[in-house]
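Heads up: the structure comes next, in structure tokens.
A single protein chain has been omitted; all remaining protein chains appear in their positions.
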Amino acid sequence: MMSYYQAYQPIIDFFLLNLGFAYSQQVALRAGVFSVATAGFGALGAYASAILVTRMGISPALAIATATLVGTAVGFLLSVPLARLRGVFQAIATLAFVEVIVSFLYYAEGITGGAIGINNIPRMVSTPALLAAVAAVMYVTWAIGRSGVGRAFDALRQDETVAACLGVSIRNYHALAFVLSGAIGGLFGGLQSLYVFSIEPGQFGFGFMVAILTAIVLGGRGTLIGPVAGCAILALLPEIARPLAENRPLVNGVILIAVIIYLPQGVGDGLLLQWRNRRSARRARAIEEASRAVP
Amino acid sequence: MPSLRLENVSKRFGGLTAVGDVSLTVPEGTITGLIGPNGAGKSTVVNLITGMLKLTEGRIVLGDEDIGEIGPEEVVRKGIARTFQNIRLLPEATVLENVLIGFHRHETASILAGLLNLPSVWREGKALRKQAEALLERFRMSDYADLPAGGLAYGHQRRVEMMRAVASGPDVLLLDEPVAGMNDVEADELGVIFKDLAASGMGLLLIEHNVRFVTKLCPVVHVLNTGRMIASGPAEEVMRDPAVITAYLGKGQA
Amino acid sequence: MNLKKTILAAVSLAALMAAPAKAAEYTVLVLQSLTGPAAFIGTGVKDGMVLAAEEINAKKELGDGNSLKVVVADDASDRTQTLSLITRQASDPSVLAVLGPTSGSVALAGANIANELKIPLITTTNIMDVLKNGPWSFILTQPASVTIPYIGKYTVDSLKVKNCAIIGLKDNESYVTLQKMYEDYLVANGGKATSNEGIKVTDSDFSAIATKLADSKQDCIFVSAPAPQAANIITQLRQGGVDPKTPILGHSSLASPEFISKGGKAVEGVYLIGDWLPGGADDFGKAFDAAFKAKHNAPADNWSAVGYGGMRVIAAAIKAAGPNPTRDGVRDALTKVKDVKVVVGQGLYSFDAERIPRPGMNVLMVKDGKFVLAK
Partner (left out) sequence: MIAQQLINGLVSGAVYALFALGFTLVFGVQKLLNLAHGGVFMAGAFIAYYAVVSGVPFWAAAILGTLGAGLISVLIEIVAFRPLRARGQAEFAAIVASIGVDLILVSIAQRVSDTKVLKFPFGTFPIEFYRFWGLRISLLQIMILAIVAVLLAALVFYLKKTTFGRQVRAVAINEKAAALLGVNAKAVYFQTFFISGALAGIAGVLIGLSFNSIQFLMGEPYMLRAFVVVVIGGLGSIPGAVFASLMLGVMQTLSVAYLPNGVSEMIIFALLFVVLLFWPNGLFGGAGLSAGVGRR
């Protein structure tokens, strides 16, 4: 049993890391921000903590805190031009943002190691730390769902005009979504670099972006369980069938199209909504019968 | 409560005049009617007031404050709420959630408190829920609180939209064809609620197609045709105005 | 019916008896990038390794009916897969060593986990950091510090030039290391890099660089890019009006048939270094080339030659580790690998005291559409 756990431990750890990034992606999409900047936030967090730990000997906890802060700050900066723009512009600009970050990481060799990246980073993060970070992020996600912030996010996602006409500030809440997405992305970038031994610019490119986006589209944009469902399915697919692992881009492509067309809320959110609809149909019938009973 | 005044308001799209030189007042505590045939520019007027469209000319004043330049989010905070001609609910949210978002501008808990789910947030949440439930009661929608808004019957969806607007606690409420597609019984039920709201001091601007409904509720009615105001005054008077009859029934009938 | 059963039983009994008591199967994990960006390396390496293992088993080179069992896995250059696959395979004690991962930081991550799990691992790369990582990780190809002096020396001593323009990939660490090493070699010999053009692996428009170099002065041009892209760069340099007399050089990435098929006349006269002289340098190499052709219906390339050697090296180490080899034993034997017969470089593979492989390199040139040894 123990060796079985050990053999599969990396899968669990990577699942937790991906889950963190997925929440970073989700909080943006939840607020109706078409951002794919999570890859960029993750890259910045990862490099920040790797540089602090390997070159300055700073403690891992402080390095990860700094990574989170870097993500937060960049999320805020990005929100300045983007929070007031329409969705398509946000998508284009954040795609470009990721590209700028990756180009910068290649270019600034003196700081980032260029294409070689940063290697021999000690592994300072273990499963419990990852679990704690995921738990913290899930708590915040849950809290958002219960508060006015979550209501504003949900309204913005479903109908921007209506939200504006009810006094929800698009700019402020989109900025908040960017900041949260940046903070979570930076945090998990920091954790990741202290887990995987080495980082390089290429890993934060298009492939990473698509994988995280797929997890959220598949899982769902509105609920706490969406990212868990999405990441779990994506982690298990290659374990179930090797052909699925070898054709991962193809599988991701098919998932993206099929889910967005046939299950636009995603598996997690979709099931939850379906359950609610079924319950409500029963309720509606009951109300109708009751009103018929009283002439 | 302050009243809303439009002073010589115009809106042109390119060469096309959608609204030209319109002036009207929505006094507190009354229901003011705005009628006119399809394409007369009624919805444009609403969009101008609520900050969706830029004014070409004129002023929009609430109390003594010019609100003709500010965006939609600000307009709400000044105390103007609206409903939409084609109902726009948040389809994935429940009826209660749709109403709760209406209270948005009154929420005081800080964002940080929201992210951490501090006690202040759940105290406020509880209070808002209570207010929302009271509102549901008033609109006789309590039974539907937990149902997804997207699946409701048409008339009920209209009510949810109205509750959401009322929840924002407006001084002026703009109702864009609120009884379209309803039968007379349903419409009159809503009429009672409107009178009720006006009695509490709120000013209502009722934009309608349904002349019978407007004449019944509104002491003063304005008539818009091809963007121009062609008549204003007490309902019975306005309805006898030949220009209004022409606009509604076509030239041959006048 | 009965007869058939009896015969079957007899045959299987015979088989059992024929097998020596100590017959053993040594499992080696071949973990390469068979898909993804490094697949052009990983696939060739894997083919070479599998071919070598088949030969070793067919010729009973491990003696006593012992055989190599090869488990092939693909990490698609994705570190999640790399770490998962190595961890899972290492939890099976019968796996003695890992041949892989292919390149890049995936190889470094592989080295880290191998040292943590204490399993011998030979990455295809030549990054020295793999060795610094711990005693369990090895490199299969010679680091830039070993190979580049071959072409550097040729540039300075045989071509007698030392001020060169460099065009190289900036988004792949091995290419970056190689071109830096070359620049360092020039500088150490009193020369310099007259310019340094960074390109990306997906770039294809080099007209601006060609115009720039046609106008500037340099004694030679060094191209550090994968074979087809390098062929494209050189074609555009020639079309852009770069002086045809300026020698163009490259490193082992050009040693692929694709370089000639994509470059055609434009790459005539280009100098390069190769682990593998196409067609084979000696009888052993020629035999490998023939066997590869027979199996894959295509000539062996540089990477399959490298992979072939890799399997031979690990087999030699397993054999040297004696009966019932352990991971410890294989690791120790690997450090002592000396003069294993391979098909690359000068034909004999050894690790030096610092575990750096030294089979040597060949300086080649393109002549009449073929790679030949450069004089």
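Some points to look at:
In this document, chain identifiers A, B and C correspond to the written order of the chains, with residue numbering beginning at 1 in each.
Just so it is clear, a contact is a pair of C-beta atoms (placed from the backbone, for glycine too) under 8 Å apart; a residue touches a chain by one contact, two chains touch by 3 or more.
Just so you know, these numbers come straight off a predicted model, no measurement behind them.
Within the full complex, the residue among A:Leu62, A:Val100, A:Leu236 or A:Ala290 touching the omitted chain is A:Val100. For the chain left out of this panel, the touching residue among C:Ser94, C:Ser158 or C:Ser204 is C:Ser204. For the chain missing from the display, the contacting residue among C:Ser91, C:Ser145, C:Asn196 or C:Thr246 is C:Asn196, taking the whole complex into account. Considering B:Gly20, B:Gly33, B:Gly51 or B:Gly125, the position touching the chain not shown turns out to be B:Gly51 (whole complex). In the full complex, subunit C contacts the hidden chain through residues 35, 39-40, 170, 196-198, 200, 202-209, 211-212, 215, 226, 228-229, 231-232, 235-236, 239-241, 258, 262, 264-265.
Seen across the whole complex, the unshown chain contacts subunit A at 29, 34, 80-82, 84-89, 91-93, 95-97, 99-100, 103-104, 106-107, 160-161, 164, 170, 206, 210, 213, 217, 247, 249-250, 252-257, 260-261, 264.
Going forward, only the chains that are shown with their structure count from here on.
Chain nearest the geometric middle of the protein is A, using mean C-alpha positions.
Rounded to a whole number, the gap between the C-alpha centres of subunit B and subunit C is 73 angstrom.
Note on chain placement: the centre of subunit A and the centre of subunit C lie 38 Å apart, centres being C-alpha means.
With each centre defined as the average position of its C-alpha atoms, the distance from subunit A to subunit B rounds to 38 Å.
Multi-chain contact residues of subunit C, defined as those touching 2 or more other chains: none present. Multi-chain contact residues, meaning those touching two or more other chains, do not occur anywhere in subunit A.
Interface of subunit A with subunit B (complex): residues 139-140, 142-144, 146-152, 154-155, 158-159, 161-170, 176, 180, 222, 265, 273, 276-277, 280-281, 283-284, 287. By the touch rule above, subunit C contacts subunit A in their complex via residues 34-35, 37, 74, 76, 78-81, 83-84, 87-88, 91, 104-105, 108-109, 112-113, 116, 127, 129, 132-133, 169-173, 175-177, 198. Note for the complex: subunit A touches subunit C at residues 3, 6-11, 14, 106-107, 114-117, 119-120, 123, 196-203, 238, 245-248.
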